[in-house]
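For this depiction, one protein chain was excluded, whereas all remaining protein chains were kept in their positions.
When the chains are written out, they are named A and B in that same order, and each has its own residue count from 1.
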Amino acid sequence: MNLAQLGLLEQSIFVLVALALFLSFVLLSQARLTTMIHVFAWQGFLLALLTAIVAALGDNPHLYISALLTFLLKVLLIPAMLHRLIRRLELERHQERLQKQALVMMAGAALVIFSYWVVLPITHMELAHIRNVVSLSLAIVQLGMLLMVARRQVVAQVIGFMSMENGLFLAAVAATAGMPLVVELGIAFDVLVAAVLFGVFFFHIRDSIDTLDVDQLTRLSEEER
Amino acid sequence: MNALYVMLGLPAVGAILFVAIHNTRLAGWLNIGVSAASLAASVLLAWAVMQQGSLHNDNFLVDSFNIYLLVLTTFVGLTTAIFSRPYMQHVCEEGRCSTVRMRLYHSMFQSFMFTMLLALSTNNLGVLWVTVEGATLATVMLVSIYRTPEAVEAAWKYFILCGVGIAQALFGTILLYFAAQHVLVNPEEGLNWLTLQQHSAELSPTVMAIAFVFLLVGYGTKIGLVPLHQWLPDAHSEGPTPMSAMLSGLLLNIALYAVIRVKMLTDSSLAATQHPHMAGHLLMGFGLISFLIAGLFLHRQRDIKRLFSYSSIEHMGLATFAFGIGGPLATFAALLHMLVHSLTKSSIFITVGHATHIAGTQNIEHIRGLIRTQPTVGWGLLFGVAAIAGFPPFGIFTSEFLLLNATMQSWPWLSVLLLIGLGIAFAGLFRHLHPMVYGATPEGQSAVKVNMIPVAIQLLLVIWIGLAMPAFLAGWLDQAVQLISGKGLL
Partner (left out) sequence: MADLLNPVDWLLALLQVLLFALAAPLLAAWVKRIKSRLQNRRGPSLLQPYRDLRKLFRKEARVANSASPLFRAAPYVVFSATLIAASTVPLLAVHLPTAILADVIVLVGFLALARFFLALAGMDVGSAFGGMGASREMLISALAEPAMLMAIFTLTMSAHSTNLSSVIQHVLDSGLLLRPSFLFALLALLLVAVAETGRIPIDNPATHLELTMVHEAMILEYSGRHLALMEWAAQIKLLLYGVLISNIFLPWGMAQQLEPLPLLIGLAAIAGKLMLLGVVLAVSETLVAKMRLFRVPAYLNLAFLLGLLGMLSHVILEVGV
């Protein structure tokens, strides 16, 4: 495949996807919650932009709706909610101690390679570059998971969860020009409900165990109590 | 079709209605009413399906595979609603749950029913994903309803693990849609199950294989397959008991249902490749591991609800394994197993709910001598556990026996593992059961107000299925077997 055969707009899709991947890494290495939320919003912005470009390229008017939806939900609403939450939880200046930072980053790079390897067998499709974008979006999903595993702070975990969602959305837009509208609305609704629930949970967790550190969530395990 | 809309509409309306009803007693009765009406609608629907074969349009699909699950879901929904009314009232009297939370509880109860029924009856794999995720969201609030640190922790684990898992399933769904778009005339229909089934042989095998792995991991988290099961015992043990009954009896089935639907597509897509049974082998592996490991974990449980949630993992593993073997006999066994396990497990959880109220704790060591304090509960637990452990004449014996037969035919060596696993699980259950039922009664333990009618009905049904399976049920299951494995048993 040759990049030069594609138009500038198609090339810009690659750049946006690569930047979104980079932002996932930034999320992984960022200790400050406020900055994480900003980065998450930027990732959402890249996604909305990319959706709009795909809509313009493929003449998919319904993608404009999901671009707008993404923009409203992931750039404005959810970051605003998270900001409000951490203000109310008095976590604005919270800075997490990152553990095994270099190891996590290397694991992240390994996950990118793993994601590529997973989708590599899809060779017969005429559009190889779509497959490549899918592999990067899978990588974003896996990085979101890694973030949730590596972080002990519940707000950071939620951001990981949401960025995982971003990766899935990216895969849907890149691979199949979006899902059918019913499904897309359903997913957006689920994300919104999940975001609200997360907010409720922050307070529950803080009220019941006085901290938002997941390491304190150890009452339930198979070990002897 | 109208019966379907009524069946789906009732819980949806109920979910909104219960937010507004402040009277807890009234809400409890209304909850039973709504559930009973849904059951009636689903029976009508089943009648229609029996007369005309499958019903479908662009959005909904009711065929022989999901109709029995629909009836089962509404039925267990009703019995749980009957049980939950006095149970939750008792909880309220203990002061563990305020009126506001009771409104939430009833509303979420019906939302949960709605999402499950929609998941079963939808014709769209994307909507299936949305509703399974919706069911998670509905139950998260229910798991944490007591607001104890343990409950909040369990709900958080449940939320995060299932969220992560289900995200993998969405990725699988996207890949499936991707594969479908390249073969369908109208790519917009790429998630429509009936359309997909017609074109399943043309779907790209490589994409389908990858998609299936993601879907299995995703929905497998919800089934509780080892090693993705961590959330399940926590959520079951810390949530209110009616919730445990529904999670165990219904939600796990729905996740398995989703996997099987996808497996049907994958099998037909992979038929011409070198690994035509990849999907089946994966299911067998996951199922067997879940079955054996959960059986071992039964032995070291101290919490009665955790004990039975591990038993759920074990039985879902068994059903997954059976679907993995494929072929008419094993598929029949799997479908039957899903049915009898749901009935038995929900009745066990109902009994366990009463038993914990009698003893005032969920700790197995402090639940003693139930049969003397309250014979109905003691006998109920005894029969329930006998049924779940696979004693004849209960239905689980039948399904496990059929499964063993199928395994002997195709994978004789694995039947040894199955027998060992059944033995381990049996011992694990009974070493805990015996002192709970027969042990010395602690001082001051007194009977509570119980309603054992649902338990009795469910256990009688399980015996009925075990002794003499009604012809219409056998017919349904056989049609479903035909649908899934391509040829009928009877």
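Quick notes on this structure:
What we mean here is this: contacts are C-beta pairs under 8 Å (C-beta built on N, C-alpha and C of every residue); 3 or more make two chains touch, one makes a residue touch a chain.
This one's a predicted model, so the numbers in the text were calculated from it and none came from an experiment.
Taking every chain of the complex into account, the chain not shown here touches A. Looking at A:Met105, A:Leu185 or A:Ile209, the residue that reaches the missing chain in the full complex is A:Met105. In the full complex, subunit A makes contact with the omitted chain through residues 1, 3-4, 8, 11-12, 14-15, 17-19, 21-22, 25, 29, 101-102, 105, 109, 112-113, 116, 123, 128-129, 131-133, 135-136.
Everything below uses one rule, namely that only the chains that are shown with their structure count from here on.
Residues of subunit A touching subunit B in their complex: 118-119, 121-125, 134, 138, 141, 144-145, 148, 154, 157, 161, 164-165, 168, 171-172, 175-176, 179-180, 182-183, 186-187, 189-190, 193-194, 197-198, 200-201, 204-205, 207-209, 217, 219-220, 222, 225. Residues of subunit B that touch subunit A in their complex: 124, 126-127, 129-131, 133-134, 137, 140-141, 144, 147-150, 152-157, 159-160, 163-164, 167-168, 170-171, 174-175, 177-178, 181-182, 187-188, 190-191, 204, 206-207, 209-210, 233-234, 237-238, 297, 300, 302.
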